[in-house]
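On to subunit A.
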Amino acid sequence: MLNIEQLNQFYGESHTLWDLNLEIPKGQCLCVMGRNGVGKTTLMKCIMGEESVKSGSIKLEDGAELTKLSIEQRSRHGIGYVPQGRQIFPMLTVEENLRTGLAVRKDGLKTIPERIYELFPVLKEMKNRRGGDLSGGQQQQLAIGRALVIEPRLLILDEPGEGIQPNIVAQIGEVIRRLMEEDGLTVILVEQKLPFARKYADSFAILDRGRIMAADSMDKLSDELIRQYLAV
Partner candidate 1 sequence: ADPIKVGILHSLSGTMAISESTLKDTMLMLIEEQNEKGGLLGRELEPVVVDPASNWPLFAEKARELLAKEEVDVIFGNWTSVSRKSVLPVVEELNGLLFYPVQYEGEESSENVFYTGAAPNQQAIPAVDYLMNDIGVERWVLAGTDYVYPRTTNKILETYLKDHGVAEEDIMINYTPFGHSNWQSIVADIKEFGSQGKKTAVVSTINGDANVPFYRELGNQGISASDIPVVAFSVGEQELSGIDTAPLVGHLAAWNYFMSVDADANYDFIDKWTAYKEDENAVTNDPMEAHYIGFNMWLEAVKKAGTTDVDAVKDAIIGVSVPNLTGGYATMMPNHHITKPVLIGEIQDNGQFSVVWETPSTVAGDAWSDFLPGSKDLISDWRKPLFCGNYNVVEKTCGGAEKVASN
Partner candidate 2 sequence: MRITRSLRLLLTACLLSLFAFSAQADDAQAQSLLQQLADAPNAKKGDIISEIAASGDERARQWLEAFSDGKLARNEETGAFVIVLTNRGRNWTVADALSGEELGEVSRRDLDSIRINNALRSQLDGILSVIDLTVEDPAKRLAAARDLRGSVGESQVERLSEIMSAEENTEVKAALQEAVAIYRVVEQGDLASVEVLSGSLNSNARAALNSAANSDNAELAAAAKKALESIEQKLKINDAAKTLYFGISLGSVLVLAAIGLAITFGVMGVINMAHGELIMLGAYTTWGMQQLLPGQPGLALILSIPAGFLVAALAGVAIERTVIQHLKGRPLETLLATFGISLILQQLVRTVISPLNRTVITPEWMSGSIMINEGLSLTLNRLYIIGFALVVFFGLMLIMRKTRLGLEVRAVTQNRAMARSMGIKATRVDILTFALGSGVAGLAGVALSQITNVGPNLGQNYIIDSFMVVVFGGVGNLWGTLVAGLTLGTINQLLEPWAGAVLAKILVLVFIILFIQKRPRGLFPQKGRAAEG
């Protein structure tokens, strides 16, 4: 589904991502792991287009070269993004927040698909409240719901469980699994919490100081690797 080759990224003069190579097969979930500040979010932003890359390529399965596309075009290729820190539109109501995602839907739907509300009942309850007034966890749910509105083929989740109550976290995991199985959704997940990652991801990639240190299927994630790259 997604193929990243020799990706290099700079913030000004500081080299943040170094020669990254990654491949995610369709319908699978890749979990990107690593300590704080190693470049996980930066990588997600590069895929989404919020940060420009210095060199390398990011290709979709249909052959589209993402690095040549603008952010809007990328989302039109079916990439949904749940950024770190939620990034909901604070002064839009919950419903309006969700409606922003309708623009790119191919079917021209004008209303919010009911299943989003089924997934996150709290959003329906708070439909007319401003996004910024929600509690942290509610905002996170809104961010996920909003990304699902565009019916993505590839979903980028940057620490999606942050701030969400345990039972809903589990539920989100289930939903993502189901979407992967039923609709062939591909997922890139950034997650620090091992149990969650282990449960829902198919493979992992560990980042350290902007480099990929290990990447394999999830069951190969050893305590040794964890100690080496995830412990302080």
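With respect to how the candidates were assembled, all candidates are chains of the complex that A comes from, given by their letters.
As a convention for this text, a residue touches a chain if its C-beta (ideal position, glycine included) is under 8 Å from a C-beta of that chain, and two chains touch if they have at least 3 such contacts; residues count from 1.
Source: prediction; values computed, not measured.
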Touch assignment for subunit A within the complex, options 1 or 2: 2
For the subunit A and candidate 2 complex, residues of the former touching the latter: 48-50, 70-72, 74-76, 81, 83, 87-92, 96, 99-101, 103-104, 130-133, 146, 150
